[in-house]
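Below is one structure, written out as structure tokens; the observations come after it.
Note that one protein chain is taken out, while the other chains of the complex remain in position.
Just so it is clear, A, B and C label the chains in written order, and each chain counts residues from 1 on its own.
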Amino acid sequence: MTDMRAAEPVKAPGAQLAGAGISGRRILAAKAEGRAALVGYLPVGYPDVDTSLDAMRALCRPGDGPGVDMVEIGLPYSDPILDGPVIQRAGTTALKRGVRTRDVLRAVEAVAEAGATPLCMTYWNLVDRYGVDAFARDFAQAGGAGLITPDLTPDEAEEWMVASEEHGLDRIFLVSPSSTEERIIATARACRGWVYATAVMGVTGARQRTSSQAPQLVARLRELAPDTLVGVGLGVSNGAQAAEVGSFADAVIVGSALIKPMLAAEDAGTPADLSGLRAVVADLAAGVRSA
Amino acid sequence: MTDMRAAEPVKAPGAQLAGAGISGRRILAAKAEGRAALVGYLPVGYPDVDTSLDAMRALCRPGDGPGVDMVEIGLPYSDPILDGPVIQRAGTTALKRGVRTRDVLRAVEAVAEAGATPLCMTYWNLVDRYGVDAFARDFAQAGGAGLITPDLTPDEAEEWMVASEEHGLDRIFLVSPSSTEERIIATARACRGWVYATAVMGVTGARQRTSSQAPQLVARLRELAPDTLVGVGLGVSNGAQAAEVGSFADAVIVGSALIKPMLAAEDAGTPADLSGLRAVVADLAAGVRSA
Amino acid sequence: MNEPTTLPDKGGHYGIFGGQYVPEALNAALTQLDREFDLAMADPAFVAELNRLRVEYSGRPTPITELPRLSALAGNARIVVKREDLNHTGSHKINNVLGQALLSKRMGKSRVIAETGAGQHGVATATAAALLGLECRVYMGKVDTDRQALNVARMQLLGAEVIAVESGSATLKDSMNEAMRDWVASVDDTHYLIGTVAGPHPFPRMVKEFQRVISTEARAQLLERYGELPYAVAACVGGGSNAMGMFADFIDDPEVKLYGFEAEGDGIPTGRHAASITGGSIGVLHGMRTYVLQDEDGQTVESHSISAGLDYPGVGPEHAWLAASGRGTYEPVTDAEAMEAFKLITQTEGIMPAIESAHGIAGAIRLGRRLAEEQPDLSPLICVCLSGRGDKDVASALKWFDLDGTPDETVGGF
Partner (left out) sequence: MNEPTTLPDKGGHYGIFGGQYVPEALNAALTQLDREFDLAMADPAFVAELNRLRVEYSGRPTPITELPRLSALAGNARIVVKREDLNHTGSHKINNVLGQALLSKRMGKSRVIAETGAGQHGVATATAAALLGLECRVYMGKVDTDRQALNVARMQLLGAEVIAVESGSATLKDSMNEAMRDWVASVDDTHYLIGTVAGPHPFPRMVKEFQRVISTEARAQLLERYGELPYAVAACVGGGSNAMGMFADFIDDPEVKLYGFEAEGDGIPTGRHAASITGGSIGVLHGMRTYVLQDEDGQTVESHSISAGLDYPGVGPEHAWLAASGRGTYEPVTDAEAMEAFKLITQTEGIMPAIESAHGIAGAIRLGRRLAEEQPDLSPLICVCLSGRGDKDVASALKWFDLDGTPDETVGGF
């Protein structure tokens, strides 16, 4: 395991830790357009695997206008301790309907084909169980860019550091308002791609207002790890909030707000109806471009 | 209180303890006829006070033939620890229907009028509450002969010794198969009238067979307290048993067997029908005369 | 005041109270019991075995616990509780039961019978019977077997036979009657294991001695921790065994006040209560002369209390004597006061008492408040016997506080 207590992060074997990686370059491309990148989270398998792939495609191309830059493909997990009720419901339903870990690979392909950068957000046991190296290999092969690991910090990431290097995958770890300076520095160095700043102390879920802690946390990151790209997530629910977050973050991450219209569609008996989703994406995409 | 631990009973003030008393003389009268006396127990107030008095009259004169020599008028009590289910049911019912302690006085008069000797069998608290002296006075005045006290032994009978002497009442205490020699002697001396020998270890109730302990207990009494008259109770249910008990005891006491036909009458919807009671009494009266 | 320590006399009398009002058929057994009890208590082997079970089986000594957060609500009083709730089976009842069950064995009796109200004493008796390999039968009023089915099953799991008693009011007093009836017929091989300091001599004396350990321990613990004797010791009084155990070693300390708290149910004026001393009159019940709830004629009147263990229309004769002589002070505590105290001690100290014990707590709080007015300079140390734990009473408390076990909130539902 990596020792996070020292301010100096331990170097993973043969790694260039602070690299922008695949997903970082995507963010830089957005930056080049003068805007933040938009990252959309959707769980694979909800409402079913095929429709979830459609939904991810819709995320990338909601209509005529632009969609997200990156898709954070969620792997449903039985014990998602960082997920709020909306994502939990979608994930639990997907599991009940039989989604498997390997379905993420199809999602990666779909997203890649649709022109966005495929990331996977997964609780660690699913990767552990698959085999860290095997998962990294298959994921990379399918065209995936990297993993967001909500319950894996660099402290426990030795195997993942090795495998991600081996297979050229990005490592997006989380930082939080309660992270110490030392940990912010070390986490930023352990990341490749960008750093996921959890904007509020709390689980996922669309909120009325974005957190006042987010700008501070990003500021701390910029000070402590100047060259790091920062995505801000947890709580963004509409275009205006996306614009606001985009004004200080390099990437805006949206999850629950995207799933809500899908749950609503299911409740209305039309689970394949992605129009609500498209509308939210369009709003968000406009948002990051409005600043 | 009287000390029963010593073999020599303490003398109650001014008492001639071993006297035959009123009820003893009645037994001696039966003995003069060459038979045991018959003692019948009925609770006052069952099925109601008036009918219970009729029942007692029927006990004394069941029809053309003879009835009991003495009536043991039961005073229903809320906590009758020596009563079996039959007497409990009658007593509980009587209490529910409002029988009062003072009703025993009417019963005494009825029995006396009918020519039998009226005794009262009562748990001590009822007498205690009435006032021991007051109860003795009123009871004697009504024509009562004495009290049978199932939960009062001579140990606790100081007040009762005084009051019974004062009002000329008999004291019938119980002895049991487990009584020691000392206690048999002392109890016999404390009694006036006769001694109540509880034939089995157990509560009241008609039994298929009379106890084999009864003859033994009577034999012990006769040996230890030669001049004492002995009534045997608990378990006698028919004429044959009465004859058997009458062959060794001076008085045969019957309770549950008399109440059973009354309960049956109530269950049949004819609570005032005393024919069943009369039949049992006739059988028992014949029994004590058949030896 | 008479010399308390010379009581009872050899006939079991405490002044005019106590004695032996029982069928002659039981005299031999009671005499044997009286004798064997004295022999046993004089036999170091018996005492050692009893002590071993107390320590190794029941978990004695039980601690005393000071209750600072509760005391803050009781004037200047410092309330300390003697933790009988920590005993095996959850109350002081086990102290008596272990003693009598050992004594049964010593007397060569292979069977014990017991009466029980809510089931505490029945469970304790079934427990001791299982431990010592005795046959066990428990009499319980039909009303109580119906409302305490779990306790019926608990006794059955312990291997005891449970008999529902339908006679009379089908409650505790009737189960005592029925146990007496059994005993009259079975006295040769059976011991009647009475659960409190009531009944005919020698039960009140014997049960007191088996419960004395409460005050022997508490007295030493209080002296050690506080360097002083308490202002008062207090306990709830049903039959009176936990109170007698709490009082025993303090009776001869005249400066220590003895407070017994009876169950006042809905209030004495309503007639629906179980306060035999405060609201009853002298009579004979269950073999003893004592204060009894009775009507004009001496028929026992049904008692009423939210607490099954206090729901008894009589009281141990020594309490009657202590009350009559003025050595002890007995006050009634209503259902409402007891339940308020139940909540207070639960929420301020994390100790959920038996509702019985909550009567003692309520009384102590009231006493503390009263003293704060009457003698504001005093900061009295009051030691209350916490006779049992409240697990058995959760359903009653729920009902009282109008709870139904519904969670406060639900999350994660979709």
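The working rule: a contact is a pair of C-beta atoms (placed from the backbone, for glycine too) under 8 Å apart; a residue touches a chain by one contact, two chains touch by 3 or more.
It should be emphasised that the depicted structure is a prediction, and the values quoted were computed from it without experimental measurement.
Looking at the complete complex, one finds that the omitted chain is in touch with A, B, C.
Checked against the full complex, the candidates C:8, C:23, C:75 or C:90 give a single residue touching the omitted chain, namely C:90.
Interface note for the absent chain: among C:131, C:185, C:301 or C:336, the touching residue is C:131. Interface note: of C:111, C:327, C:343 or C:369, the residue touching the hidden chain in the full complex is C:343.
Remark: the omitted chain is touched by one listed residue; of A:113, A:156 or A:273 this is A:156.
Considering C:41, C:73, C:163 or C:336, the position touching the chain not shown turns out to be C:163 (whole complex).
Counting the whole complex, the residues of chain B in touch with the unshown chain are 85, 88-89, 92-93. One chain of the complex is left out; on chain A, the residues touching it are 1, 3, 5, 77-85, 88, 92, 95, 100-101, 123-130, 150-153, 155-156, 173-180, 183, 187, 198, 200-203. Contact residues of chain C toward the unshown chain are 55-57, 59, 62-66, 69, 83, 85-88, 90, 126-131, 133, 139-140, 142, 145, 149-154, 156-159, 161-168, 170, 174, 178, 343, 346-352, 391-392, 394-395, 397-398, 401, 403-414.
Here is the rule we go by: only the chains that are shown with their structure count from here on.
Following the contact convention of this document, C is the list of chains adjacent to both chain A and chain B.
The mean-CA centres of chain A and chain B are about 96 angstrom from one another, to the nearest whole unit. Annotation: 65 Å between the Cα-based centres of chain A and chain C. Centroids of chain B and chain C (each the mean of its C-alpha atoms) stand 37 Å apart. Across the assembly, chain A contributes no residue in contact with two or more other chains.
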